[in-house]
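Showing just some of the chains, left in place.
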């Protein structure tokens, strides 16, 4: 496919939305035709997001209010939703009903079961009728279904960093389904662009802390996908930490192995041999090698003394953990080479 | 005891040694009479460590070569050794033989068994005859033996951050002795002041990575002390991570509980009710609340969904994890109030 595709971005001024704009600005097959921002409606996009500037197409774009009629008036055949959970569902429903294809970066359509949504998000699901149709946007698992999907629910950053290394091992029966402990460390942009005291520079700098223990919302989608892979219910203990970097996410998983280290590495390598963005290597991952890219770096170690298996992964929470993964899904849906716009 | 005590510091220009100087400069009962630095011998101490300046006693001090005869020529009755492992033992032996009391901050005398030292440090122990006499310098456990000790082996930072929250639970039989997973995050000063590429600002900034997996040297002393508390052999799986802060260490432990959350917290609170530097609280610890202090903050959470127990701690790796703990031990040995010089 070589024609240009018109797309719209709903909610472009959070960190994820801004990263999405940045990636799509470098995508040779995309023309962004509408960008919404409640806060900045009426302003030129490049006055608010300077790094997009000096591109004629972007310098001419102006933020519009997130109004569904205005969005439908545009020619965009694809819409990216970078909104808080709960707010995305309304836009997704209306755009979907109008025949536009939707990539939702919120949590609204990641769960198959509306009652699990209610348990973890403490609210009735706003559009349960779409849950059946939505495809979980992890290309390494659902590529074939993503291709023709009309609504793709892009995974969160923690889920991506845990699922990529762990799914092949559960699928192959190489680890027990119990006693899974996840210790994850996220950069501060993962918490969003919110004017909150706890996110101030002087509060986050020179600080590390766990938070959201023991029942973080992302657990719901993680366990859904782990259980599907294992073909039995899987639960895990999940501790997220916040560290003073802007971008980056590191995950350490403690597992009870049912196979040896060689077999584990062979399975991981085989699972991702043809994947453009998953790199299974020998070295322990370092977030600085993936920041700004769509890569997920993975390795494992067996502790012979205790018998525990450790799996490690590193991603950029705003790229493979959000906007980059959305663009990867878009490329699959729109028929582009999967790495288009995600290479530099 | 109210008189001033003369002390010497061997190896004052690493991060631990510098912190030791800083703490002792604020100690009302200490006079530092000799300070060694191979690199800076002959220079005034305050020209090399500016934060000590404008104190008459320190402005007059000059670094000397780390020479045992010169050290013995001084009146110091206590010596702090802030040297790399393997280098401390020689000084400790000579000073001990001469009747001086020694606080060693290296790993040389932390293990009771020379063969374990050899296994983890890949070298014959340099002074095995002293291992029997050395006391492990964790005041919360060995206060009574520290009081009259002639050689105190101060624990490392990872051991301190793991042992303080975990020992009371093993001692009381509240957690299983297997399946212990430790995920620790350390600031970069913990790696020492070494001119290595991997420790450069541009390598550590905006980066997080695991390292030293699966058999970090500190495991030897951690397992020694855990086994003593549990009265049976204990092994753990230990993953240290490096994060971009100068000071601070955060530990998350995953455990299999044999008691409920209430009992766990009650045991932790009871264990440390009278300890001046261990604070068991409800909030998840944040390293920024302990940096610059000798505190160890501790709490726990039970994940009812998985049945796993999590214990969290935060310390300053250079204070409670090194120099502060050494001063605490010194206060016990010399008869000062235990918090002297450690309060601000």
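Annotations
The letters A and B name the chains in turn, as written, and every chain counts its residues from 1.
The definition used in the following text is that a contact is a pair of C-beta atoms (placed from the backbone, for glycine too) under 8 Å apart; a residue touches a chain by one contact, two chains touch by 3 or more.
Everything quoted here is computed from the prediction, not taken from an experiment.
Within the whole complex of this structure, the shared sequence is present as 4 copies, and 2 of these are drawn in position.
Convention: only the chains that are shown with their structure count from here on.
Relative orientation of subunit A and subunit B, expressed as the C-alpha superposition rotation angle, is 180° to the nearest 5. Averaged C-alpha coordinates give centres for subunit A and subunit B that are 40 Å from one another.
Note for the complex: subunit B touches subunit A at residues 178-179, 181, 183, 185, 203, 205-211, 213-215, 235-237, 239, 241, 243-248, 250, 252, 254, 284-288, 291, 301-306, 308, 310, 312, 314.
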